[in-house]
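Yeah, one chain of the complex is gone here, protein chain that is, but the others are all in their spots.
Going by the order they are written in, the chains are A and B; count residues from 1 in each one.
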Amino acid sequence: MSASTSTVSRRPWLLGSYAALVFAFIYLPIIVLVAYSFNRDGVGGFPPRHFTFAWYRQLFADSAIWDSVVNSLIVAAGAVVLSLTLGLLAALALDRADFPCKSLFRRLVLLPLILPGIITGLSMLMFAVIAGFQRSLILVFFGHGTALISVATTELFAGLQKMDRRQEEASLDLGATPWRTFWLVTLPNLKLSLIAAGLLIFTLSMDEIAVTFFLIGSESTLPLEIWGRLRRGITPEINAISTLILVVSIILIAIWYHLRTRNEHD
Amino acid sequence: MHGARLDTLPPYKRGVNTVFQHYALFPHLNVSENVAYGLQAANTPKAEITMRVNDALAMVHMEEFAAAKPTRLSGGQQQRVALARALVNRPELLLLDEPLSALDANLRKEMQSELKSLQREVGITFLFVTHDQEEAMALSDRIALLRNGTLEQVASPREIYARPATAYVAQFVGQTNLLRADVRNGIADCGAFRFSCSRANGAAIFSLRPEAISLDTDSLRLADSVRFSASIRQQIYSGATELLELQTTSNLVLRARIASPAQLSGSHDFVFAASDAVAVSE
Partner (left out) sequence: MNFIYSRTYKALVTLPPILWVSLFLHLPYLMMLLHSFWAVRDGVIVDRWNFDNYATLFKNPLYLQVLFRTARIAASVTLLSVLLGYPVAYFLSFHAGPRKEILYQLVIVPLWVSYLVRGYAWKTILGSDGVLNGFLQYLHITHGPVSAILYSPFAVVLMLTHIYTPFVFLPIYASLEHIPRPLIEASQDLGASPRKTFFRVILPLSLPGLLAGATFAFVLSPGDFLAPLLVGGPSGTMIANLVQSLFGAAYDWPLGAAISVFILVITVALLAVTQRVEKHWSFE
């Protein structure tokens, strides 16, 4: 029996056209953005007429933007390390230890994921002000790292649940210490989850505004720098940097899919 | 059906209902809603739906589960609901796609006999798809045996067993010995022995059931008895009968099923009736 499911609807082409329109809606802004980064006459007007690299040249000479890029990279890299470390411990704790209020903790650790960023950002701001911390890039790093523990815990907990516990039992049975077992069995098994979580945290941190907005001092991260310029008016330079961000995002996605499919074929 | 092709009609216009392999009961509807599904699709009046659903559930003894969700039911119960859901529409043909394959052995036997009596009761043609030849033999009035999508033989179970049309059918339904023989003037020669047949000259294949062969001790000698001697290579005890693996002097290996449990060894004489060797095509 293999009645084809194409009989579900008699007019798939109607549905197909609708789906095509939705895809157009999703991709329209991205295409417009890229197209106008090469438009000599700036953002706006139709159609874009004169091709130019001028905005990219201007962008590469713009040291303020590149300072903010460096700041963002530092914060994101730090956030990845901090949240992966604590997230891994939290995932291990949830997977294999029992402690009071365990299920409550599992829910509470997810709060930054389900709450609007502004609430997390403002809560941290209050804490920082009362504890006497200066608003600074370091504070942003702590903020991102702490809020993104939620992502790390979720991803790594899922990875641990899929893992074959018997491998660890075998390792301990063969006389390896828990510490060796952790490094030689547990971590290699979690490699893919760790990379996935790391990439996701890195991307989220690079793009974060709400928490950054309230914790930053005099420095700037890339999103905040763009944000500040937007308030002064739009320039194709922003299109250019956005296009570069897009390219980097796509490269990251490609790396991720490559790693995942290679791992599936092993 | 009625001379019309079914494969070109959309499934919802075919007048055929199906009991699916894993029942495919709707998990979000309860038992009576499941059974009512087809009638509602056909815009049957409400009162009639209630009546027919109740009848159908009574027929499969599932009245008390009318309000239950299918996921709460056992395999056998789900099977009954699936039957009721199909039969309530009074199809001209009921297609059962390996309906018992998901059940354990005991329940399967029980459902087989239930299905058979149910079919007699409702009088609808059941088209029962199965890979289990025993099940097919037990349930069917007529068996259509398919191999890779082509029809090998259509006949009653007895006919299929006694007169298989092809070597494949003979091997698929029960055990058999396939004898490759050379026929010349009504005599088939397969090296170890010869027997008379009604085939044209040339190479031929015959199917000889293991139970057609018996020890040539005190058995009745018929006109067409064929005798041969063979040594016993292996003896497998299976309760009422025993399966012997025989090797003739010309190295032909045959299986015989005999009804005399005793330890045998060495060489013995065996006999079968020439009419039991059925000519089959390749």
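Just so we're on the same page, a contact is a pair of C-beta atoms (placed from the backbone, for glycine too) under 8 Å apart; a residue touches a chain by one contact, two chains touch by 3 or more.
Computed from a prediction, not measured in an experiment: that's the story for all the values here.
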{"item": "Contact partner of the left-out chain, one of A:V109, A:L137, A:V151 or A:I216", "value": "A:V109"}
{"item": "Positions on chain A where the hidden chain makes contact", "value": "1, 3, 5-10, 12, 15-16, 18-19, 22-23, 25-30, 32-33, 36, 43-47, 86-87, 89-90, 92-93, 96-99, 105, 108-109, 111-112, 114-120, 122-127, 130, 142, 146-147, 149, 153, 165, 168-169, 172, 178, 203, 206-207, 209-210, 214, 223, 226-227, 230, 234, 238-239, 242, 245-246, 249-250, 252-253, 257"}
{"item": "Touch list for chain B against the chain that is not drawn", "value": "10-13, 16-18, 20-22, 24-28, 37-38, 41-42, 69, 71, 85-86, 89"}
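Convention: only the chains that are shown with their structure count from here on.
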{"item": "Cα-centroid distance, chain A relative to chain B, in whole angstrom", "value": "60"}
